[in-house]
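Complex shown without one protein chain; remaining protein chains in place.
Order of writing sets the chain letters: A, B, C and D. Residues in each chain are counted from 1.
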Amino acid sequence: MSEHVLKVENATMQFGGVVAVDNMNIVVDKGEIVSLIGPNGAGKTTAFNVITGVYAPTNGAVYFNGKKIIENHPQGKMKKLYQGQNAGKYTHVLAPTPDKITQLGIARTFQNIRLFKSQTVFENILIAKHLRRTSNLFTATFHLNGKEEQKMREDATHLLEIVGLKDERNEMATSLPYGKQRRLEIARALATNPSLLLLDEPAAGMNPQETDELTAFIGEIRDNFGLTIFMIEHHMDLVMEISDRIYVLDFGKPIAEGVPEEIQNNQRVIDAYLGGAADE
Amino acid sequence: ADTVKIGVYEPASGDNGAGGKQETLGIQYANSETPTVEIDGKEYNVELDIVDNESSTDKGPSAASTLVSDGVSIVLGSYGSGVSIAASDIFKDGGVPALGITCTNPQVTQGNTHYFRICFLDPFQGTVLANFAKDKFEAKKAYVLTKLGDDYSAGLGHYFTKAFEDLGGEVVEETFPDGNSDFTSYITSAKNAGADVFFAPTSTEAAALIIEQAAAQGLDLPLLAGDTWDSNVILKAAEGKDVQVYVTTFYQEGGNEDFDNGMKEFINSDSKNLANNGGDDTIAAVSAMGYDAYYVALEALKAAGSTDPAKVNEALWDVTYEGVCGKVQFDSENGDAQRDTAYVKTANTETGAWDFVGEQGVE
Amino acid sequence: MSNVLEVKGLCVSYGGIQAVKDISFVVPKGEVVTLIGANGAGKSSTLRSIVGLVKPTLGSVLLNGKEIAGKTPESIVSQGITLVPEGRRVFADLTVLENLKVGAYLRKDSLDEDIRWCYDLFPRLKERSWQLAGTLSGGEQQMLAIARALMSRPDVIMMDEPSLGLAPIVVRGVFDIIREINRQGKTILLVEQNANMALNAAHHGYVMETGRITLSGTGKELSENDSVKAAYLGKARK
Amino acid sequence: MEWFNQNLPYFLAGISVGGQYALIAIGYTMVYGILRLINFAHGDIFMVAGLIMVYLSASLPIYISIPIMIVATVIIGFLIERVAYKPLRQAPRMSIMISAIGVSYLLQNLALYITGGLAQQYPAIPWISDTIEIFGSVTKRVTVITPILTIVLVFALVFLIKKTKIGMAMRAASKDFETSQLMGIKINSVISMTFIIGSFLAAVASLLYFSNYTGVVPTSGAMPGLKAFVAAVFGGIGSIPGAVIGAFIIGICENIIKGMGMTTFSDAFTFALLIVILIAKPTGLFGEKVTDKV
Partner (left out) sequence: MTKKKETIINVALIAGLLVILYIMEQLMNPTDMIFTVLKKGAIYALVAVSMNLLNGFTGLFSLGQAGFMLLGAYTYGILTIPSEQRESVYQYFDGGIVQFAVPVAIGILAAGVVAAIFAYLIGLPVLRLKSDYLAIATLGFAEIIRAVFQWDKLGPLTNGSNLLRSYPTFKSVLFPFIVSGICIAVIVMMINSTYGRAFKAIRDDEIAAEAMGINLAHHKRIAFTVSSFFAGISGALLAMYQTTIQASMFKSAMTYEILLIVVIGGIGSVTGSCISSFLFITCSEWILRFLDNDTYIGDFHVPLLRSGFRKVVFSIIIMIIVLFFRQGIMGTKEFSVAGIRNFFVRKSNKEKGRKLQ
């Protein structure tokens, strides 16, 4: 069990009557790139939100490196609504806020880019270093943490070089073109020293050419940072090229799981998601 | 000729704006009557330096600083005790003497050597009112409504309560917050409490509302108040309504014919003066007091023989002056005028004028 | 052949930055025309200035021969052109149905038919008719945005990256719908990152680079052009 | 019965003042709903309406003064939006709010300048200012009229917003100006409409309020304005029924507190109640939950 970096167990997420994620089970192993695909509204982003603590699941648990980090059970009104078969399995409520999850080593990007608008590229990354600080309010205010501050800046600079944003260092984050903003978001997530990186549609809004570059980039960071990557994406070129495994979600439930070839030829997936001839 | 500056530290806006303007009018009238003073054998033009303290203990000090910075020799004012107390240290630090006109709270002059005053004090006024309530209405229970955070109101309410209780009466006390204009609940409470008199030492603004609402709710208790209510605002509010209003005050119109006529003429001479007096030429007691204060200041300047504020301050202790509101003479402890009677008036709701009730002292 | 939309010497700038630099192109009646180009090339700015959301600094825009540059969006829209904005921009606090109704704000006739038609095009929306649009998934919102634009029965529909974030099957669906509504006589100006499909669907295409139009031709010509292939079509087509 | 007689006046005062708060609160809530702007000047518009009435009635008969006063107030509300808020459409929200505070200052100071800071006596309006007796309590007729009129106006408004096209346009515009424009909605007219309705209600409220509490001073609008604003938040800002219910609750509680002799806390209590509600329900009683979809 402890070999799974991420394990989502019987997760269900309901919004009123809408069951966005329905009894989902997913595992991601160390060093893998796993993709999560599925029709719009299938619950992919919601699954990410559950894993990162944005929403407390209606039911289910999430394990990270074998440790239970999130757990919930259907309560009150939800209990009546909830139809899942594991209603009684979870007894505690463990619902950390997103920052605690990040602290543990899970970082994410957002489907709709969420950079710190009024900050420069460099500052965006520097902010992400805050959570690994050892200084407190006092030492930080009176600049008694010179070494640490120095280290933060060096790390951030280094990251900028890696993602190729060295020249844009002092520009406002929002003035960057879209593709670079996506890269910056990834760099910012990396700055939190994660071991698991969740990417929500990293290639959205990119043209095929840029998508190709991104494909290479994701592979590189996986190798260079020893990361495990879990990714939502609709660009099939990208998904098929770099995924080790793929989960397909529909109506909140995984309908298929496997290596790219299997998925590509799975009739259910073709019907629900890929549609007709896969080329065009 | 040279000029000597007299500072006028009065509210022209805020809760006490109406009263402050009337007090200022009295000063201005006196100034128009006697625009010069002879100091040490030299003729000086008297210039009034008027600032607005906005009835606020928060804005007041800056206004006071302006006067000090302008180099006035003496300051008159203010209507309202809180602002006077708040500016006290500014005047002290600036070395400028101040002459309170109708600020009746003891704290204004207590323990300082530069603040004087020409009116009676609240312990006195409160006792007078308590006696009056007892004597005239055989009141056993009084409802006391004061404004939160207003030193004048709280002070007078406090002394009234003390005196009334000493006389064996019972008191129900309530306060209303700043910005309140709904007094119906207080009036209901007074009724429910079974009070015999309704005592409300407040600004004229609140007063008008209280009278209006008391009438609308058919409150048949006498409304009692201190010097602030001696204003044509009250007369207007009460006119044609079924209410009884009694106030204690410093001056009764008709007390000094020359002054009355001159003052009325002054008010009517200029539409602005008329507006500042609330639209008619009823003479407010505070105007008469302002008038007296101006002459006391001139006396002090003459006695000092100099425009130097420090000298004026020194001289003030010994100034005596017979004014339209009676004799002014300061005690040597706090610089308070020694007064032992107050006038009681009632609003005539038919004629819209004050009727003299009598003089009331303390036994 | 008449040009529904004629853009001449259009310039747009934000503060000091010039995003669109003197571009001219035409959209003939009944055709699908596409604008492709890298991020930040100025495609969205072009569309936004046509519809009046930003005021062009220079240039003219003729809609059916009438000058519309510099007018307010309301008056431009009322002349039969509409824009499906980039990033969906559905009214989050209105229900799906209300969103559709707002789309037909300028119309005074009955909407039932059109609503049915939209629901046929996007059955998913029908299921979600009473849901608040803000809680729809990204793809659902995109469908709603397109449907909402159709509700005003425009002559010209401009779409800014309608396939953004959509599942492959829906992307294809969207392009089918584009073809479909084009067949029904609507003129379409399409901005797309998915250059392959856009050029496939389009009669004409223009390539934008840093605020200028650098290439134009029929959809087919462009998709076979080497530099377009290298820059925009990605590995799959190289 | 004794108890009833003693406490009825508090309830009457509470309901009446609650109705007046409600009318002002709707103005806040509507403007907030569309512009996300706490229109700090709204209470002052209410005060200005009172002053206009004072000055008009000095030279004109009441029945002519009232319509002129309402029209003038509506025009002032409209102009304020055009001059002080419209130029800031693109500016950050904070700027518009500061502009609102600025307008509030300006109105108060203008009133101060014009009135010379003296309280102005509101004219007695025939019929509604008359004194009547209800179950033995003496009060003005306006006390009874207020809640009824309020409820009628509110029903009309809710209908306008939920069922009419302009109402839908208002709701759409409240979320996204640009896209609304794309739909052909004339944003400026929608916003002006909001201010016109809001000012109209403020004018009506001022008529009712000052008939009861007859002194108009430059700061007369501040406290009712603040209370009404609290009422709007209390009920969930943006929700008209919420604002109305909030206003009645605040009006009644306030008077009960006074009746209990806790007068020092009558204002503080309003806020305490508000905070308790907000902590239990962060967007007010009927507030829309913010759908912050990530």
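Definition applied: contacts are C-beta pairs under 8 Å (C-beta built on N, C-alpha and C of every residue); 3 or more make two chains touch, one makes a residue touch a chain.
No experiment lies behind these values; they were computed from the predicted model shown.
For the chain that is not shown, the touched chains among those present are A, B, D, taking the whole complex. Between the chain not shown and the residues B:Ile90, B:Val171 or B:Ala206, the one that touches is B:Ile90.
The chain that is not drawn here is touched, among residues B:Gly7, B:Gly26, B:Pro61 or B:Gly77, by B:Pro61.
When you scan A:Leu6, A:Ala42 or A:Leu126 for touch with the missing chain, the hit is A:Leu126.
When the missing chain is restored to the complex, the residue among B:Ala154, B:Ala238 or B:Ile267 that touches it is B:Ala154.
Where chain A meets the missing chain, the touching residues are 52, 54, 97-100, 102-103, 107-108, 110, 114-119, 123, 126-133, 135, 137, 140-143, 145, 149, 152, 188-189, 191-192. Touching the omitted chain from chain B are residues 12-13, 50-52, 56-59, 61-62, 65-66, 68-69, 82, 85-86, 88-90, 93-95, 106-107, 110-111, 148-151, 154-155, 158, 175, 177-178, 272.
Take chain D: the residues that touch the chain left off the picture are 32, 36, 38, 40, 84, 87-88, 91-92, 94-95, 98-99, 101-103, 105-106, 109-110, 112-113, 116-117, 222, 226, 229-230, 233, 237, 264-265, 267-268, 270-272, 274-275, 278-279, 282-284, 290, 292, 294.
The criterion applied here is as follows: only the chains that are shown with their structure count from here on.
Distance from per-chain Cα centroids to the pooled protein Cα centroid is smallest for D. Chain pair with the larger contact count among A-C and C-D is A-C, by C-beta pairs in contact.
Ranking all chains by how far their C-alpha centres lie from the centre of chain C, first place goes to B.
Taking each chain's centre as the average of its CA atoms, chain A and chain C sit 31 Å apart. With centres defined as mean CA coordinates, chain D is found 47 Å away from chain A. Residue positions of chain D touching 2 or more other chains: there are none.
Residues of chain C in contact with at least two other chains: 135. Across the interface of their complex, chain C is touched by residues 165, 168-169, 171-172, 174-176, 178-187, 288, 291, 293 of chain D. Against chain C, the residues of chain A that register as touching in their complex are 15, 18, 37-42, 45, 111-112, 177-179, 201, 204-212, 234, 236-237, 272-276, 280. Across the interface of their complex, chain A is touched by residues 36, 38-40, 87, 124, 131, 135-140, 142-143, 161, 164-173, 193-197, 200, 230-237 of chain C.
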